[in-house]
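Only one protein chain is missing from this complex, and each of the others stays in its spot.
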Amino acid sequence: MTFLSGSPIELGTLLGEVAAPGRGGIASFVGLVRDHHGGRKVSALSYSAYEPMAEEICGQIVSEAETRWPVRVALRHRLGDLAVGEVAVAVAVGGDHREEAFAACRYVIEEVKRRVPIWKRETYVDGTEEWVDPANSGVGIGEWGMGDVR
Amino acid sequence: MTFLSGSPIELGTLLGEVAAPGRGGIASFVGLVRDHHGGRKVSALSYSAYEPMAEEICGQIVSEAETRWPVRVALRHRLGDLAVGEVAVAVAVGGDHREEAFAACRYVIEEVKRRVPIWKRETYVDGTEEWVDPANSGVGIGEWGMGDVR
Amino acid sequence: MNSMLTVRLFARYAELLGAPEVRVSAEGIATVGDLLARLRSFPGAGAIGPGTLVAVNLRQARADAPVSPEDEIALLPPLAGG
Partner (left out) sequence: MNSMLTVRLFARYAELLGAPEVRVSAEGIATVGDLLARLRSFPGAGAIGPGTLVAVNLRQARADAPVSPEDEIALLPPLAGG
């Protein structure tokens, strides 16, 4: 697996992948497991994926960003059981100009959330569990599929 | 010194300062010493500062970002002699929403470059040295002083 | 010969249908839309709503995209990565 990871993600590893003597800056983003969601207290969560497709789509998103901007992108998404505070997803983008690095970093994280087949099951402190549907959290996936369709 | 650092900057330290169980994401930026500038090959550089004022302005910028967005900001700028590839400046912004974290991160790095009294002396591979003037690099500081003036 | 389509299921849908994949007769199913209509008639599959995504050979497919027994087909609940 290139983009999916069953073990903890270290942002430092991604920084090393995109740093180079000619690149002046690295913009990065890490998404962390929060202790609350939709007003409920979260104790843990588990990510699962349609792995071959998730790898494929992650690769496409990275290629799109590296084509659109003169940058180098590293991306990792965690799978399996995560505790509150752990890194769920990390993106690092190295470039010569910070504007481009920031723009590409934003693009990658937005597209990952929109297009990569990954699901999240949350466990709450009261012991209940639930599959998370971003549409029910006001995030919306209405526009999914306007881009990369068959 | 809070924001200025005479020793190498570790982004991981800054991430730790802004992470919290309630914050869903951390946007960050690291500026690295490049091996070239204005068409010349850089071998090393040295940062110096008007230290009390630089600390003061860094503190103001962090406060401004934390007032404007619901985020927590960590900021560090290196002083002294740096080799190519070393971290010159690092910003980490933890927030509940990634839009706000990215916006605040951009704000802080732009304002640091615009307002903090720090200077850079570059050494080139041919042995010459020069104070860097961003105005001569097409970056411009024309608008400096429109904000925080006495 | 009664050829079959194999449909992989994930997350909530695997739970709803009680299996990681289902096999469906290919008879009368030419497109993704036909397949979705058939799957919605299964017990427990009422929750396969209009927001459901179908992937054919690792790419998202529209309702009018063709499907055949050779394709790798997957039914994807609303995504929640990141």
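Chains: A, B and C, in written order; residue numbering restarts at 1 for each.
Please note the rule applied: a residue touches a chain if its C-beta (ideal position, glycine included) is under 8 Å from a C-beta of that chain, and two chains touch if they have at least 3 such contacts.
Fair warning: this is a prediction, and the values are worked out from it, not measured in the lab.
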| remark: The chain left out of view makes contact with B
| Which of B:Ile9, B:Ala65, B:Ala92 or B:Ile109 touches the chain that is not shown? | B:Ile109
| Out of B:Gly22, B:Pro70, B:Gly85 or B:Pro117, which is the one that touches the chain we can't see? | B:Pro117
| Absent-chain contact - pick from B:Val42, B:Val73 or B:Val89 | B:Val89
| field | On chain B, residues whose C-beta touches the chain left out of the figure | value | 31, 47-50, 52-54, 56, 77, 88-89, 109, 112-121, 131-135, 141-142, 144-145, 148-150
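One rule holds for everything that comes next: only the chains that are shown with their structure count from here on.
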| message | Closest chain to the protein's overall Cα mean, using per-chain Cα means, please. | response | A
| request: Determine the centre-to-centre distance between chain A and chain C, using the mean Cα coordinates as centres, and give it in whole Å. | output: 25
| Length of the line joining the C-alpha centres of chain B and chain C, rounded to whole Å | 50
| task | Could you list which residues of chain B touch at least two other chains? | result | none
| task | Could you list the positions in chain C whose residues touch two or more of the other chains? | result | none
